[in-house]
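Other chains dropped; remaining ones untouched in position.
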C-alpha cells in the first residue's frame, strides 16, 4: 500500500479523494488543507487524518506520496515542499500558468528527483489511449493530420476565468498534450485564432471563448484543435487521426446509448455527457492506477514535468499567435 | 423503341406513365382506360393516344408491349387479352388475389408464351439488389437468417383494404418475393401471427394491421418479416442477411442526410421517406429498364409469373397460419 496525502479540498480534490479511498493499492493517510475546517470536512468525506500543518503532513513516514489538487498558483510551492521531503508527487495539471515558474518547478525536481506525474488525465481515457496505441502501432501509417475537438457545455464563472491563465492555458493545453503524445513529437510552429462569442465578460478580461489552433510538427504532420466555452449538446470530445493508410476516430460518450426513432428525428442519440467530471471520470481513476503502478514498479511515471512544461509553452504560444497575428516558432 | 400501351389510369398508372414517357427506349403509344375521359386525362399527362377500346389498342401494330396498372381483380383479363394479341406484358403486382385465378393466368401464358414480367419493384432498389448480389456471391457464406422490415406510415382507406386481398397478400407478398429471391429457394413451411392494433375497421373486415411471419427454407435457413400499417417515423424498409461468415444490412432512406446535434438529441437524422412512392421511386424506373432490356435481348424478364404465383401461395399460407394457428406446409 502506498500512503497518500491529499493536498487541497476543492473541486479536483473531490475528484481524487473518493478514488484514492477506493483504490486497493493506495491508502489515504492524510488530508491537508491550510484551513483546519476544510481539512476536517474532506477527511470526513474521504477518510484519512485531517491536517492544516503541511510540515507535519510531509514529515509523516506513512505518507509515501502527495496528490496535489490545490489551485494552480500554489502547485509550485507544494511540489517544492514535497520534493524536498522526498515524497512522490502526483500534481493536477497545469504545473503552473507561467513558463518561468514552471522552469523553477523543473529545477526543484531536478535537484530532488522524486517520482513525479502530471495529471493530464485525458491520456488515460480508454478510447484516447487505444487511438494512440493504434497510431503508434502503424495502423494508419505515417500521420498526416491530427484533430481534436473540445467544446465545453457552458462558460465558467468569470472568477475562474481570471485565474485560469487564459483559455489556451486552461483548456487547449489538454488537447496539446494529447496530440503531442499521440504524434510522438513536439510541434515547431503554432498558429491560433480566437473570438469571444459567448460571454462578453470573458472578452472584457482579454480572453477568448472560441478558438482554433494549428500545430505543425517536424515530420510535416499538421494538427488542429477547436475549443469552445459553450456547446448546446454537452461536452463534445473527439479525436481524429488521419494517416497515409487510413483514419481513426473516437466517439463521444452519452448518459445512455439508446437509439431513438420518432416522427421528429430518427436514429437519434442522447445528449453528451455533461462535462469533464462525467466524461472523464474513469480516466482520473486510470491516472491514479498508472501513478500507483509506476511507483510500485520503480519506473518514472508519465506525463512528466517536461510534458507539462512543453505543453504550457505551446499554449502560451497560441495566445501569443492570437495577440500578434503571427505563426509562433517553438524552440 | 418499344411501343407501349399503358392500361389503367389510377395511382400505379401515375407511377409508370411519366417513367415510360421519359424512357429513351420506350415509346408510350397508347393510353387505355375503359372510360374515355380517364384515357383522355392520362394521355394529356403522359402522352400517347387515348383509347377506351381494348381490342383496338391491342390490335395496334405500334404496340409491342402492355404495362398493366389496373386494379388487381382485372389483371387476369388484361393478361389474357394481351397474351392472345401476342404483346409482351409488364403487370403490376400481384398477379391476382386468388391462387385459382393465378393458375389460370399462368395457363394463359403457357398457351401464349409472350414475354411477361411482374412488377415486384423492390428487387430493383439498388441497395436491395446489392445485398442480394453480395449474398449470392458468398460474401457472408451459407445463409442462416434473413429479415425484412416493412412498416407503412399509416393505414390505407378501408375501401382499399377491402379489395386488397388482406394484409399478407397486399404487403407481405413484397417481403416474401424479396426474401425468396435473395435466398434463391422457396420456403417449405410458413407460420405467421397478426394483430389489429391501429384501425379497428381493419379488424372488423377480418384483416390485421401488424404481423410477424416466419419462413423456413429447405436449406434450413429461416426468414422473418414484420409488417405494420402504422409507423410514426415514415416508411421503415430494412433488410438483414445473416450468414455463417457475417451479416449484411441495408439502410433506410431519408429526405435529407444531414446529421443534427442539439440539446435534445445528438447525431439525429431526418424522418424516413414517407411511403413507397417516395422510397422506391427509382426502383420503378429500374424495373422498366429491366423489362426493356430483356425484350431487346430476347430474354425472359424476371420476376416471372411463377414468382408471382409462388409468392401469392406463401402469402395466403401466412393468412391461413394466423387463422388456424398452424405451421403451414408449402408444396
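Here the chain labels run A and B in written order, and each chain numbers its own residues starting at 1.
Please note the rule applied: a contact is a pair of C-beta atoms (placed from the backbone, for glycine too) under 8 Å apart; a residue touches a chain by one contact, two chains touch by 3 or more.
Because the structure is a prediction, the values reported are computed rather than measured.
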Whole-complex copies, counting every chain including the 2 in place: 4
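Assume only the chains that are shown with their structure count from here on.
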Cα superposition angle of chain A on its copy chain B, in degrees to the nearest 5: 180
Chain A and chain B, separation of their C-alpha mean positions in angstrom: 59
Residue numbers on chain A that touch chain B, as the complex places them: 232-234, 252, 254, 260-272
